[in-house]
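Note that this complex is displayed minus one protein chain, with the remaining chains in position.
On to chain A.
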Amino acid sequence: MSLAPAAPLRPARVLRYAAAIFVCVLFTVPLLVTLNTAFKTPAELTQVLSLPSEPTLENFRIAVAEVGPAVLNSLMITIPSVVLSVLIGAMAAYPLSMMDPKKGRWIYFLLLSGMFVPFQIVQIPVFFVTRAIGVYNTIPGLWLVHVAYGVPICTFFMRNFFATVPRSIYEAAQVDGCGPAGYFFKILMPASFTGIAALAIVQSRSVWNDLLFAMTLTASDDVMPVTAKLNGFVGAIQVQHGPLMASAILTVLPMLLAFLLFQKAFVRGLLGGSSK
């Protein structure tokens, strides 16, 4: 400790702070100007850098009317999709983590191979299949699709997590007469709470952000999630930037809140695929 040459590095340290602050400003500016614009009246919009002279909530009022219902749709789509995805992923991961690796490996590889399939290439079959079974343009239809396409990543994640649960717990449960299913529901799942929370938040992000399935599988306002709705505004011929920025803020607000509340779980989830 005493060997660390702390004092002579002072200028380097100042430089480091300066660089860090500069980077933070660069990363934050787009967000700040967005927030700034969302409070402006139409007359002031052309001055990007000025502060609003009379901050108004009018843009947010329009945004709530325009994308508010779609935000609710997104919540209705995301929450059940994520709960089911995590459960199904855990169900696949449990046997794969307990089986003899030689036997389980090919199933695991098969499921993981889904990770490289670009979703666009299945959008035509998904479109026709959901129509054929009558779930096109319904919220449960989107649950099905998100759960099905979440299988690879959820299995991968939970499999990694279960590998960290000590085997001795399983042996102890067995001695106590706990069957394999009982062990999963009564012991393994509760013990994996942090892993489940982490996966849930990562999966929420991907379901919430989805635009492709949203555009392919929804057609009416009572089902359409907020990404598809917002995308309609982004590409409109006459863009009203004040309401648009307010709508963009509403669109990201739930995920931002989730992130700030569950920051630890979020970070853990993103790192879930690395070795530890």
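Assume a residue touches a chain if its C-beta (ideal position, glycine included) is under 8 Å from a C-beta of that chain, and two chains touch if they have at least 3 such contacts; residues count from 1.
Here, contacts and distances are computed from a predicted model.
Going by its UniProt record, the hidden chain of the complex is named "Carbohydrate ABC transporter membrane protein 1, CUT1 family" among "MaoC like domain-containing protein", "Ubiquinone biosynthesis protein UbiD", "Carbohydrate ABC transporter membrane protein 1, CUT1 family" or "SpoIIE family protein phosphatase".
The chain that is not drawn here is touched, among residues A:Thr28, A:Ser53 or A:Thr194, by A:Thr28. Screening A:Leu51, A:Ala65, A:Val117 or A:Ile169 against the full complex identifies A:Val117 as the residue touching the chain left out.
Those residues of chain A that touch the chain absent from the view are 1, 3-4, 13, 16-17, 19-20, 23-24, 27-31, 33-34, 37, 45-49, 88-89, 91-92, 94-99, 101, 105, 107-126, 128-129, 145, 147-149, 151-152, 155-156, 159-160, 163, 179-181, 184, 205, 208-209, 211-212, 215-216, 227, 230-231, 233-235, 239, 241, 244-245, 247-249, 251-252, 255-256, 259, 263, 267, 270-271, 273-276.
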